[in-house]
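All protein chains of the complex are present and in place, except for one that has been dropped.
Showing chain A:
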Amino acid sequence: MAIEVRIPTILRTYTNGEKAVEGKGNTLAALFADLETRHAGIEARIVDNGQLRRFVNVYLNDEDVRFVKGIDTELTDGDTVTILPAVAGGSAAAKPRPAGVAVGRRAGMR
C-alpha cells in the first residue's frame, strides 16, 4: 500500500533532500515506523511517547489528523500525508526590557 508523504524542509536531512517519499502502513503510527526503516531518525522528530508531537502538524489529505484519530488515523492506498512543523512561538519566556534601555534597531533605520 503506497502513501505519499510530503516532507518539510527541516526534515529533508532524513530523506536525502527529497520533498516527498513513499511509505506504507494501515495507520499513521505504522507509516512512521515504516519511514523509520529507510530514513533513520525521522520517527522521533514526529512521534514522542507514542503520540504526535504537539508542535508537528500532520495532515491526511486536507485534514489535520488531530481532528481524526491522531496517530491512530487509518490510511488508504493513494492517501497523501503532509508533515508541517507548527509555526509558533511567543514572548512567554522572554525577559522584559528594563525601562530607559534602548536596544536594537528601529524600523526605517539602516
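In this text, a contact is a pair of C-beta atoms (placed from the backbone, for glycine too) under 8 Å apart; a residue touches a chain by one contact, two chains touch by 3 or more; residues count from 1.
Basically, contacts and distances are computed from a predicted model.
Missing chain, UniProt protein name, picked from "Cytochrome c oxidase subunit 1", "Transport permease protein", "CysO-cysteine peptidase" or "ABC transporter domain-containing protein": "CysO-cysteine peptidase".
Listed residues A:Pro8, A:Gly25 or A:Gly70: the one in touch with the omitted chain is A:Pro8.
By the touch criterion stated above, the residues of chain A touching the omitted chain are 8-10, 55, 57, 59, 62, 64, 66, 82, 84-110.
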